[in-house]
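One chain of protein is taken out of this complex; the other chains stay put.
Here the chain labels run A and B in written order, and each chain numbers its own residues starting at 1.
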Amino acid sequence: MISTQKLSISYHGRTVLRNASLVAEPGKVLALVGPSGCGKSSFLCALNRMTDLLPGARVSGQITFDGQGIEEAFASPVELRRNVGMIFQKPNPFAMSIRRNIELAVREHGRHSRSDRQRIIESVLRDVGLWDEVHDRLDHSALELSGGQQQRLCIARALALKPQVLLMDEPCSALDPIAADRVEQLIRSMRGQYTIIIVTHNLAQARRLADHMAVFWICEGVGEIIEYGETESLFRSSANPLVTSYLSGRSG
Amino acid sequence: MSRSDLSLRIISRTLAILSAAIVLLILGFLVRESAPALQELGLARFFTDPGWHPLSGQFSLVPMIVATLATSLGSVAIAAPLGIASAVFAHFYAPRTLAIWHRRLIELLAGIPSVVFGLWGLVVLAPLVARLGGSGQNLFTATAVLGLMILPTVALLSDAAIASLPRAWIQGAAALGMQRWSIVGKVVIPGARRGIGAGVLLALTRALGETMAVLMLAGNVVQVPNSLLSPGRTLNANIALELGYASTFHRSVLFVSGLMLMLVVSVIVVGISYRRGASDEWR
Partner (left out) sequence: MSGGRFHASATTPTRRHQIPEFFTAVAVWMAAGLVVATLAWILIDIAVRGISQLSPSFLIEGVEDAGRAGGIGPVLFSTMLILMVTLALAIPLSLATAIALTERVDQDSRFARNVRRCLDVLAGVPSIVFGLFGNAFFAIMLGLGYSILTGGLTLACMVLPILIRTSEQAIVAVPNEYRYAAAALGLGRSATLFRVVLPAAAPALMAGVVLSIGRALAETAALIFTAGYVARRPESLLDSGRSLSVHIYDMAMNVPGGGSRAYATACVLVALLLAINATTTLLLHAAGLQGRSVGGKG
């Protein structure tokens, strides 16, 4: 379980998100929705400390993992990121072979024999439904794959580290509808095994996928979480009129 | 097209062709001046003659070629790791302001004249090396200073190559929990290897073309060097030392050695530019 308490994020002194508190329950899918620029991606990056890599980014507040602060739960951001995988909006495979894309991080994180690695590669590629499509060209460049295949490879690459949490930042928005649908199916099939936090602008997708949902909004120029709860009940009725109109597609 | 536009076009194109032709003119002159030696002595004698005694008609270039290769390759072996490390430092290790100053310093290093490096090497470094034996003016001193001189070329080109990598790769690698050293070693350097390779090759051409520092530091004894601490004379230094009084065949042989240098360097440069052209299309 991963949760945040009063998380605030600023870039070069400008606060873009404040007092964000929420809980992602184990094995459940949590969707983050809200208008552009309200800090969803920044929030996600704070969860696995990718903000360390962004110049000028500062995070304050608490992030806890299974009840422990992440600083105590993990020895280093590197350790954290091994347990909290991240999928980006644009597929970003390395310009290397498919095999090496998966192996690269696996090799660093444990002593595996060659056959172990082969087994891991096969199993994660099967998990993302890519095995049948690529098993005969594992040594070809990952850049030869289609966008949808690349995105699934990136998911496989993250799964190979056996993370507990997966952060996905609009994983389908750079894909065509059919490829997006496959990724969506994949996410649905992963429910129960991983805690998934997904940012999406596609409200229908959020409704199909997510158990819980957090609505972000910009209040006085700063992002905030204005609503959090079970997806269905939020769609049916929300106390906040802004949320009601946003979720019914009348604004945002 | 108006008359002034037309004349602008004609004039600028003509002068552009003239600029481009200079390199051919240089090549032509080298060939013309080397022709007597090449025709009368033949290429083989530059390699088979017993030694370099131009006044008694012995024109072996072998000792000079060996010394040139030794200093150039040695200096690249020094400059490549340091230059690449320096680029990696500026990108991944140094705090922001330090990185900016580090780059400035490297650019400054690029602008220091070779004769100043030579002077420093002669007065400061050679006496230190002399403690290892000899006068301190030897291939080792020359190679070390040469390495320092060509380092900015490697560093600046590697820096540019690393900067042009997609940030998504680095973020992707970090998100997989890869550590900094392995992001650098497994993603960044392999990804930038073309640019880094071009930098190293270009640095090699700089080293091959350098005269002054080596002339002042290598000791200038014509002999096939048998250790790093033995003195030697490079082709460039040989030209600089002897062109002043050389005549007839002797002078012509000096032009032959200049021609050799120019051809080797040109082949490398053209090779880099073709490779760069190919990679541009690929991107």
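Note that a contact is a pair of C-beta atoms (placed from the backbone, for glycine too) under 8 Å apart; a residue touches a chain by one contact, two chains touch by 3 or more.
Keep in mind the model is a prediction, meaning the values are calculated, not measured.
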item: Residue of B:41, B:110, B:130 or B:168 in touch with the missing chain, whole complex considered; value: B:110
item: Contact residue for the chain not shown (choose from B:174, B:200 or B:218); value: B:174
item: Contact with the hidden chain (one of B:38, B:66 or B:94); value: B:94
item: Residue ranges of chain B at the interface with the undisplayed chain; value: 1-2, 4-5, 7-9, 11-26, 29-30, 32-33, 81-82, 85-86, 88-96, 99, 102-103, 105-120, 122-124, 148-149, 151-153, 155-157, 159-160, 163, 167, 170, 174, 179-185, 202, 205-206, 208-213, 215-216, 236, 239-240, 243-244, 254-255, 258, 261-262, 265-266, 268-270, 273
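Assume only the chains that are shown with their structure count from here on.
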item: Centre-to-centre distance between chain B and chain A (centres being mean Cα positions), rounded to whole Å; value: 49
item: Residues of chain A defined as touching chain B within the complex; value: 48, 50, 53, 55, 78-83, 85-86, 88, 90, 92-96, 104-105, 108-109, 154, 157-158, 161
item: Complex interface listing, chain B residues touching chain A; value: 96, 166, 168-179, 182, 186-187, 190-191
